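Of the protein chains in this complex, one is absent; all others appear in place.
As written, the chains take the letters A and B, and residue 1 is the first residue of each chain.
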Amino acid sequence: MTANPILPRRAVVEKILQDTPDTKRFFVTLKDGEPFNHKPLQCAMLSVPPVGEALFSITSSPTRPEYLEFAVKEVGTVTKHLHYEVQEGTEIGIRGPYGNGFPIDVIRGKDLLFIGGGIGLAPLRSLINYCFDTRKDYSKIQIIYGARTPEDLSFKEEIFENWPKEDARLNLTVDVESPGWEEFVGFVPTYLEHLAPTPEGVIAVTCGPPIMIRFVLQGLEKLGFQPEQIITTLELKMKCGVGKCGRCNIGEKYVCQDGPVFSLAELNGMIPEF
Amino acid sequence: MNLTEKMRQEAAQILESKEADLVIGWGGGEYYWQSPPLFLEDAAGAAELAFSPFIVNNLAKYLLEELESHEKAALFVKGCDTRGINRLLQDHRIQREAVLLIGVPCAGLADREKLKAAGYDAGLLQVERQGDSFILTLEGEEGAREVPAGEFLLDKCLECRYPNPLVYDRLLGEEVQKPRERDPMARVREVQKKPVDEKYAYWQEKLSRCIRCYACRNVCPACNCRECIFDQNAPRWVGKANQLSEKQNYNIIRSFHIAGRCIDCGECQRACPMDIPLMEINRKIIQDLTELYGEYEAGIDPTDVPPLGTYRAEDPAGFSER
Partner (left out) sequence: MKKIDKSKLEDLWGRLAAEQDLFLPVQQDSVVNFALWQEGSRVNLEAVNSLLPPKDLLFPQSEKIFSYKRREGELSFEEAPGSGPQVIFGIRPCDVRSIELLDPVFFKEPADTFYKNRREQTTLVSIGCLEPDTTCFCTAFGIQPLDAEGADVMLYDMGTAYLVSPRTEKGEKLAEEMGELLEEAAGAEEEGLQQQQEAAASAQEHGLDLDGVFEKLNDMFDHCIWEKFYRRCLACGTCTYLCPTCHCFDIQDDGSPEEGQRFRCWDSCMYEDYTHMGHGHNPRPGRRERVRNRFMHKLNYFPKDHDGVYHCVGCGRCVQKCPVNLDIMQVIEEIGKEGVGGEGHDR
């Protein structure tokens, strides 16, 4: 008999870091020692009985297999439990990876433009680090990232220490003036408009809160990006992750299996219910 | 003019004169027993209204959501329905000025199950009330048949004490004189007579059928809390598993929550897809309340205070703030 797809594997939370005031990072290893085999922008279901499970993007790149990394924002029961009950050394359950993941083939040899907002950097980070680790496969890389305040920026060691050393252009912004902040001030879509990247040969990948995504998509189209050049990820409520429990549907598509990564061209062909 | 025509005329006139911007009534369906709630915003739609002996839906509860987007709603109400209106008024969930009540005196509604049991379902096209009879319009040669209405009335109608609307702005037709033909507490007493074990087994069997769709709650005019505890998930008071304990838990909690507020309309039992005799529980509680606090009927007078809706400092049970 094949393995039950909704049965978790045993795992250990090895390390926890406070990322932003409401987000923590969890470094997880599997107890069975087998690889997890994920692709950038795929997700995993983390289990913390008796509270339940919830789905999170795997924010670590498959090229850095030491840990599976997650950035978890506290919103409800499972996330609260992860924040306050789970400690370094706590055993949890994990299943996945879920989702179609990022279509790497589409971006080889291209210029890449990443646009992230808030915790939306979590899924992008997996792909960004993947690209840095296979840097020669891509041409120019630009990252635009913003959060409400400097404190709310995720993965500070990446954006302030590691990525500036990489061959990439990094543009940071926060929503409101803050003491000591010398970069751009304004919403991510505003910054995008200000930076006005040219669309030729570029693939744009964006993730963030729904409202940001909406304006970023509009902004990119205004800059001349074609729907095929724009890739985003969606978030819907998910339970099974395997296309059966029904709730993550957009029309006939189940986002847990057919998504969460879609090009704008694909989204335009789907019903507007997300 | 028959009641259907009167209903249509009334609705059209209300909407044309902008006396209300919404009319909620009953429409017709493909089957003789269907009487879906109908929502009208312009007079042209009034032709879809239909009176039949199946206008069982109590429309009062729709007011909660509809009044969020409408100034004033006109509502067709039977006697039992008006007790629901009074409940909502009493709980300050609706304002009297925001509703226009068109009372429909009710001589009792027909029970499809009883018709079915008598072999009348297939080929039955229409049922109409005429005096003490139902006129059944049948497919084929026979055409029509007259049967005594009393044999095919809903149990709750046989037990009804308020066939005429208790609160209304207008009345369609004459008030009806309708004696209560059955004692609503008879079933309660019968179940109560059972030895404890048997009674427990009885309820186990009934409640084991519950699928926890919460239709009983959703249709109930007494269940009008802004946030129902069964919808809370942190903590989750009742688990979602299909277990007898959870089903019992749900049904017991709900019946306690509406103690003193249940208007005895029977909508919960009708809406229940699993044929669970919920009224036996509700009436048992009505009976207990009567014993403890004296005779009280909910939804009769919107200005009174329900027995469990009040507190006096000398209450022997004290008061817990937690």
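Everything that follows uses one rule, which is that contacts are C-beta pairs under 8 Å (C-beta built on N, C-alpha and C of every residue); 3 or more make two chains touch, one makes a residue touch a chain.
These figures come from a predicted structure and were not determined experimentally.
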| item | value |
| --- | --- |
| Option from B:21, B:91, B:113 or B:128 whose C-beta touches the chain left out | B:113 |
| Which of B:18, B:92 or B:240 contacts the chain that the document leaves out | B:240 |
| Residue in contact with the excluded chain [from A:76, A:164 or A:224] | A:76 |
| Candidates B:43, B:259 or B:274 - the one touching the absent chain | B:274 |
| Hidden partner chain, residues of subunit B it touches | 29-31, 34-39, 57, 62, 66, 113, 121-122, 205-206, 209, 211, 213-215, 218-219, 231, 233, 239-243, 270-271, 273-275 |
| Interface with the unshown chain - residue positions in subunit A | 1-8, 10, 47, 49-54, 73, 75-76, 78-79, 89-93, 210, 235-237, 239-240, 242-247, 249-252, 271-274 |
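We take it that only the chains that are shown with their structure count from here on.
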| item | value |
| --- | --- |
| For the subunit B and subunit A complex, residues of the former touching the latter | 233-234 |
| Complex contacts: residues of subunit A adjacent to subunit B | 76-77 |
